[in-house]
Every structure is written in structure tokens, then in C-alpha cells.
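Here the complex is missing a single protein chain, while all its other protein chains stay put.
Letters A, B and C mark the chains in the order given here, with residues in each chain numbered from 1 onward.
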């Protein structure tokens, strides 16, 4: 026990994280989860039309995003990136506002479905639905930084089903050719809607593809937030040093159905679903922090209270925002100054 | 010397090839080269509008195609596949007729540019220009054979520049997932028009990508025809045994400019171009066969005379064929029985 | 006769064709065990096994390209794009390969295959689950394009599409899937591709439409009859390529006025072709300008219901346009 504790202590410190920081990471995961859960409630209450959840992915998202520099680096997320976009700057209110499709929602002003995050102020590229397209944008951003000689790293997220889209291949190859400063994070939750890994990924490993592009491919346990942070931190350093891209495959679990439109009981055994909870990154991280004495009951209580208050406040404020005016739908196709 | 000879002897026999067969392979290469050279002459004479050459690729093409079963297996070739399509059934006359765009050309009736081979009677899928599209067709054919339980293997050919198209990724992954009976042959000649390998392929190895799809990736010297045959023979056996696809990367040389519209002196050093001749598969194979006593001066003379006569006859007959009638261009958009 | 909705009719057509012809296979994302995100393939996987009802990886280029390969081999694949909005990764295969395989091989290789695509808005799907992108395909020579608006048409035309020797893009309007039930003939009823149907006869003006717009146009025609005494002829085009020019011009000859309605944006939309044909070949019969009513010039349907309502064509917009044209 003592050794474990020591080892664990060493671990976050060795990664350059203070006790406060790991606690902040834990809080970020709690907050993302709470926002996510709240939105399911709002969906059931008919306030939100649709939700596509990040539950189970928070460790991978917070861990990897924590290595990025807000306001300097760029992020091209996907529809499960609640925790990632929040780590990179979006607030709980931003997320909930987007789901309510309010007129002043920072992501799209109510134009896009829930899950389609984006934020120019945060360097977060607007999410679209066709999977994988954002990966090319991340590479393009990295290319632009490389052309201009800027100290900027791009990070992008996608699922293992998506890894089979042709655009991913084109993106990774180009990043490999020019050693562009970009980090690819594949959140492998074992399913693309109903289709399991074995029918999606020839060879079963996404990380194994990296070598074919001349970049390292790392597989990490996505419910181990520090492992994810460590992999991303290293990838970030490589990118900045001109050593090129990295592919991180984070093995995560999808704790919910694909989305509120799906029912995973149609294609997944109850026992399988039950077993997923073991891989929930939140209790795992909590346990680690408790072992280290960083997290205690009073701290946990305080954090949970803070998070609850934050989510309450965020949803209250989000709900109070104005709906978009119908006619506004006509605008913003082209820049204002042109026809 | 004696050892070399013995080793070489063993080699083709071990691959299950008789002396007559290796001589036939050599003749196939000679014929493809002769057809190719003749068409350059016809191009310069203004009879053919355009030529995109297979010179330097013949070893890889004849070697791999030799492992396929004519009339049973399928081939999805590309624009350099003169030797491959001829090995699989097309005649010198078919090839030259296509280049002359004659009305009864088996490939397209004069509708397509030179280099766009195809032949329903030979199970050769019609070539189009957008690179890489045929790879999905080969996979689809293999899928169909697998669905139907037929003993059929598909083989497809493409360049290393083309290996960076997204469709290739989608094709290889799917073949890997279902262990489809298909052989991917990437003829790596180091250039995609003017852009060298180092700016095309992250990681520099196409074969290295295979592991990411759960299939073996083999690199062979494409000017070593027997090595190519061996790799394809093994791949064919794997495919038939239900063990799935194989990626063969054949390192070849492009002895000509990209096409008759290109001038490689603009982007390639004269010394580099000069050095390519060393890798010409024809003299290499001839040397091997001579060492084995299979090829002798009289045999070589006979073969060359035969080939010359065949090409003369083929071009004479091809030139005599009728040009297409203009109005025929309107037909064949939909099946005759429908509007 | 059974009463079916459009979704059931489509499922039944696939079921019967899988049963009838062992060369038929279905492939796409989640079409197997899950039965498709809309349930169009429900039950087929259990019945025909996981090769003939094949879950593919998430790669639309693959779906189209592998279907093309299978069709070359002699099968009759029915590929599903999960949403029409996600067909673009397959665009190269569809346009470069599938549409012109027959032409480029001088008739040697035909591709008997179908690509089914749920399309259209009004289902809270926003920019990427609501597109009506038929015009990319209707302008592509070598394809046929079908867009049924009733259960009987859906079934009869899907069967025809599966048996057709050439590639057919089959557009299924999501909002119509469960919108209403109607009688579908029992047995093996195959409808010809390339024929429009007169959904309602009338003498005062012609409304040309397809898919969900058929439903809206019929509702609008009721209102026009009731409130204005105007008899609108509603022509359901059903097949968009080839267009049934004779039926279109015949209707214009009768009514003298043409209103072309679709949900996609107007500029360069499919309605432009219908309008242009009428303007050129029906010129002498026209008593008023060929009028188009189409979705607004924005990239696709926005999400918030107020924005979505703003976007969508509905019976009352059709009534307004018809009144203006009738008054010309």
C-alpha cells in the first residue's frame, strides 16, 4: 500500500502536475459528467431534443486536453467532446446553451444540433456531423502554423469507427510527411453505434496504424487520466520540437447508448453493459487521489457541491437566454460585407 | 557461380515454375515492353495522342499476375498495367487498339484515353483516371465472392502516390476486417508525377501500412520477377485459404517520364534517371535465365523475333480497325432495354 | 392489400427481393443487428444472415465502391447511406465510377445497384441530418434517381430499382417514413422507373413535386379548392432522372400554369431543370411564369425549431405561391 502510494505520488509529480492540478483535473471530470447527466435529464424533460454523451470518455478527454495551451493551441473536437471542450475553455453554460439551441449560443446560435461544439474565442473548431472531417482541419491548422513558423499545436478527437474514414488516412499521412505539430486522439469505445470494433477496425488496433505514417502510435487506458495526460504531454513536446505528430489511442467505454435516439440493448448484452462501470474514469481517478490523500471526503463533498451549483446556475442562465429569431436563419451564409 | 546457379535453379522450381514457364514469363515481359516502345513511336508519329508507360514495372506486373487464374480470378488494374493486363489475357492488339481509340476496342470503343484498359471477357475491370478508385472495386469483387462462397481472388494495382488516397484506406481496412480474398499490389516507383516518395508517403513504406489493417505487408524488389511471383503466389494461397488479403509493395523504377505529356528532366536529376537502368527488370531476368542455361542467344533471338512479329502484326491489324462513328457516342449510357 | 407506412413498404421490398433473388444483398452502417437507424432493415439480418445483410465499417466510400465491385461481379447490392447528408465521402465512387462504368466500358460493364438514402428535413436533424441533396445526382448522367412519396410507390419503385440493370439513387424522405399508412398492393408489384403520377387532377394550375412535398401539395390543393375554388393538379414526379417530360408537359398544356416545389434550396436545385424544360418546351401553353417554390438560400435546415419552421416548405407556403400564380 505504501509503495503504491509512493508510486502514485511520484506519477503525477513526475508528469509535472501539482496536487492542486490533479484535483482540478478531477473537478473538471466531475463537472463534465454533471453537465452531461443534467442534459440527459433535460432531454427526458423535453427541453433538449437530443443528446450524444461523453460519459466514460472524460478521462481521456480531460487528460489529453490538459496538455494543451488554452488560447494558443487549437482543438478540433467531435460530438462527444464535452469534457475536452470544457477543459479547453468552454463553460458549462456554453455547453448547455448549445444544447438548448439558444440564439446567442457561442457554438452556432442554435443552428446546429446538440453536440456540435465550437468556439472562435477558444480556438475550438466548429463541429459538424460527418465524422472525421475535423481531423483534416486540425492538420491544416498545424500546416499553417508550420508554414508561418508559429508555436502552435493542434489536437483533434474522433472515434475508432471514424478512424476508417478515408480523410483520416489522408490527414495522418500528410502530418507524417511534414512532421506537423498535431496530436490525433482516437477515443476507442469499442462501438460505432451498433457495430463493434471487430467489424470496424481490421487488425483491431488503431494505434498500429501510426507506423504506416511515420509517427508514434500510443495505446493508453482511457480511464487512466494521468496516462492520457502523460501521452499528450509527450506528444505536445514532440510537436513543439518539430518531431511531428503522434497518434494516441485511448481505450474508453461508452457508458450510455450511442445517443438519446439509440437503445444499446438492441445490440449489446446486458452483462457487457454492466461491466463497463468498472472502467468509469471518475471513480478510478477518485480512488487514486484518495490513496494519495489529495482527495478526502470533505474535499469530495465540496467539489460536488460546487459542481452542482455551477451546473444549476449554468442551466438556469442558459434557459433564460433568448431563442433565435426565425428570420436570423437567413443570415451568415456569406460574410456581411459581400453579397 | 555454381552455387548461384544452383540457388537460382532451386528458386523457380521451388516456386513451382517449370523452365518453360519462366521462359514464358520472360517472353511476356519482352512483349509488354515491345508494345510499350512501339506505342511511344506511334505517339511521336502522331498516331497515338498520349501514352502512359509501364516501362520498368514489367517485372512486378508479370510476376504478380502470373499467380492469378485467368478467367476465374479478377483484376482491377491501373494505367501502367500493360504487362499485367496482357498477362491476364489482353493481347498486344487489344492494347494498341485501345491506344488508337478504335471503334471496336475492347476496353472502351475509343471512348477512353490511352491507358484505360478493361475487358469484360478477361475479368479485367475498366480503368478510370481518378487514381485508386479501382482498389475498392477489387475489394467489392472479393466481398461478393466471399458472400457467395466462390473460389475467386481479386488482384489490384496502383502507385505509391495513390496509396495516400482515402479510398485505399477504406478498402484495405474492410478487406482486413473480413479477411477478403484480395491482393493489393502497390507499384512503388518513387514518384507521383513530380512529387517524390518522401513528400508522398509519411514513413516512406507503403507495406508498413498493412499491419494497421491486420494483414501482412510484403516489400519486394519489383525488378525481381520471381520474387514478385513468389509474393503473389503466397498471397493467392492465403486468400483462397480464407486467411485474408495481402499487401505487396513492389519497388520498381519509372524508366520514362510520367507520361508523354510530362518531361521528368524538369524535376529529376539526369544522374538519377541514368541510374534507373540498373533496375530494369528485363536484363535482370535475362541474366538470371542465362545463368541457368534456360535462356541462350538463339532462344533470345527467336523470342525477340516472335515478339517483333507479334507487335508488327498487332499494330497493323489495330490500325486497320474502323474508327468509331460519331453518333455512337450517344449510346451506352444506360442498358439498352431501359431508357 | 395491406396498409403500410413508407418505412414498412421499403423494408418489405428489400425482404421480398432478398428472398426472390440470391444475388441481392444489403450493406451499410448498422443495417445488421440494429436494423438500421430508422429500422428500414429490421429483421433482415436475422433472416438472411450477416453476409447478405452486412454491417460495414464507417466508410461511405467503401460502401459505394464495394457495392460497385459486387455489382461488377454480378450481385445486386442495395447499399444504405445512413443519411443522405453522409453520402459525400462516396461521391467520387458514385460520380466517377458508378455513373459512368457502363459508358466508359462501351456497354461491357453495367452496375445493377441501388443506393438508398434517407433525406429531407422537418425532423429536427439540423444541417447534417436534413439535407435534400438530390440535385447532385439528378444532374449526373448515368444515374437514375427515384424519390417516392407513397408506400405503394416506395415499394414498387424500390423493387424496380433493385432489378434495374443500372445504378439507382433511391431517396427516402425521413419525414414521410411514418407519416401515414396507405394501401400497398400484395404480391410482386413492380412500378416502372421514369413515370410521374398525377396525384390529384385539376385544371387551374399544376403543382410539380415529389417526396414529402407530395403530401404538402395535396394538403395545399385541398385548401385551394375549399377556399379559392381553384383546382390544382398535383403531379408527383416520383422519378427525378429520367424526368417524365410527357406527363409534365401534358399537365402544363391542360392548366397553363406551373408551380415547381421542392425542399432543397432553389438556386441550381432540381426544380430549375423542371422549370427550364417547361419554359422551353411548354412555352406556348404558358399563361404565367413558371414559378418555383423552394427552400431558402442557406446551406441546410438549421436546428432550433423556430429556424427549422422558417426553413421548411409547408402547405401554407404552397397555397400562397399557388394563389399568386393563379392570380397572374
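Brief remarks follow.
The working rule: contacts are C-beta pairs under 8 Å (C-beta built on N, C-alpha and C of every residue); 3 or more make two chains touch, one makes a residue touch a chain.
Not measured: the values here are computed from a predicted model.
Touched by the hidden chain within the whole complex are the displayed chains A, B, C.
Screening A:30, A:82, A:125 or A:210 against the full complex identifies A:125 as the residue touching the chain left out.
Residue-wise, the contact with the chain that is not shown comes from C:104, picked out of C:104, C:129, C:214 or C:238.
Touching the missing chain, out of B:57, B:111, B:137 or B:279, is residue B:111.
The residue from C:13, C:199 or C:290 that touches the chain not shown here is C:290.
Here one chain is not drawn; of C:89, C:125 or C:250, the residue touching it is C:89.
Hidden from this view is one chain, which touches chain B at 49-50, 101, 103, 108, 110-113, 116, 128-131, 161-162, 164-167, 192-195, 199-201, 261-262, 266-267, 323-330, 333. Contact between chain C and the absent chain runs through residues 85, 88-89, 91-92, 95-96, 99-100, 103-104, 127-128, 135-136, 138-142, 241, 243, 265, 267-273, 275-276, 278-281, 283, 286, 288-292, 297-300. Considering the complete assembly, chain A touches the hidden chain via residues 74, 76, 105-112, 116, 118-120, 125-126, 128, 130, 133, 135-148, 152, 154, 166-167, 170-171, 173-174, 177, 331-339.
Just so it is clear, only the chains that are shown with their structure count from here on.
Centroid analysis (C-alpha atoms only) places B farthest from chain C. Note on interfaces B-C and A-C: more C-beta pairs are in contact across B-C. For the pair chain A and chain B, the distance between mean C-alpha positions equals 45 Å.
For the pair chain B and chain C, the distance between mean C-alpha positions equals 41 Å. Averaged Cα coordinates give chain A a centre that lies 37 Å from the centre of chain C. In chain C, the residues touching two or more other chains are 56-57, 59, 61-62, 89. Counting partner chains per residue, chain B shows two or more touched chains at residues 166-167, 170, 173-174, 177.
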